[in-house]
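To keep things clear, I will list the structure first and then write my remarks on it.
One protein chain omitted, others in place.
== subunit A ==
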């Protein structure tokens, strides 16, 4: 396969004319830019569902067992009789919130949108290696989303054993209502999701390896591409393991095997299962589950690298170190899963090993954080909304990452494991950080996607309220975790011991509701700007990367005529040899110009 694989530059107009119908252009499109938009819009819809769920259960936590009309309206008489949320649906909301946000929003929508949009455009390719597979990948994702959402409406309730679906709870409908039809749909949805994710990832990997334009060596790739590339590799390595865990769980549930179950007495009878172990499931789950954190985070960091460099008008500091740390994080992420299982009953010796590997991750992470900060130093910072979200990401990444030193240390994990401290930690370091990365990407590449600009002032309001609310929600949460409050409790009123934490919960929920409400500002900005936003100029951020050399109106094949050739690395900002403060990658070296050290 060559970069010129399906060059159809010259007769483009002609081809465009008679091949594209509404269906092939907007629905079953094989154009990576359209698929990116499809991922983004689907992700936003799933995000609205996921975030709304969290607001509902946060209300229950702040005002336990109080009656709210809205519960009754949204959840119905069965799950919220007289407007009081039941404990079953509380756990369902928690479970589906986690599943949707982690997999459907921060994995599929984040990677799906930006890998699809940027990989061909930034490496100088006409499209993905396989446009058809790309389309199938999106539609499988769509199908799995439909199944996941439809599981909300089954009679016995949606899955409610936590997004980690540990058996036996998830395997036995006798143990909890959601482990019936709801869990079946959850597993089917996830199996399809994984197939979609694998197709997407394989496509990204092949495209990056094979379809780079002339001159685009691996060390001239923008850091976004490096991040997407490595993310795809982690996905291909770890998602199949979750698939096998899900399949084995399906076997245990439906065909009476005992992979994960043993010696169970429930609802007055002994079940036949013998010899299996739930700990095995935990190993399989977290072999995906932990790399998953980086599948979510690395694309966000890649976007941040690009946005921070462009808007600082400075080269990203330590380009090679950034690549090395992405690779190091990816490698380490596959050998740390046991830190989720320090108190699972596995051999304590394993705990020692996993503590060691886990804390090692802090080193490449520290390198990244310091490199971002140094990139800002003596820059000429253009503080537009994308830049604010990127700086915000570095801030939450540090705050959330630092508490990882506590959770990764087996000794300290004993007492904070499964408390709200964990919830606070991972929401900051992967939830909020990745969301910020996604927002930064949307604000930065919106002109590239839709040819129009988002409204700046709405963007500023969106950022500042979100930033304050994110800290407002998750900072106090550390304290209630350190007070020993377990997560996934429907209410804490059965423990007078925790009565003094109640007003903290009210504060957290208040911040959550404000922050949630202000996402409407973003939604309004997003959807109205698609149609009414100011038309974008060719390269609004004066960026170096190739996507801004392609015409703003989308055409199949990205560039009319030849694909631009690349002559330099992507971070030649404020290069002293040039008058302009940016030198796009396709600008040839001046006679006698030397490559500056990077």
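Going forward, a contact is a pair of C-beta atoms (placed from the backbone, for glycine too) under 8 Å apart; a residue touches a chain by one contact, two chains touch by 3 or more; residues count from 1.
To be clear about the criterion, contacts and distances are computed from a predicted model.
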Handout entry: The complex's invisible chain, by UniProt name, from "Serine protease, S1-C subfamily, contains C-terminal PDZ domain", "Multisubunit sodium/proton antiporter, MrpD subunit (TC 2.A.63.1)", "sn-glycerol-3-phosphate transport system permease protein UgpA" or "cytochrome-c oxidase"
Key = "cytochrome-c oxidase"
Exercise for the section: Check each of A:27, A:146, A:383 or A:589 against the chain that is not shown and name the one that touches it. Expected result: A:383
Completion exercise
The listed residue (A:93, A:297 or A:467) that touches the chain absent from the view is A:467
Fill in the blank from the handout: In the whole complex, of A:28, A:166 or A:331, the residue touching the missing chain would be A:166
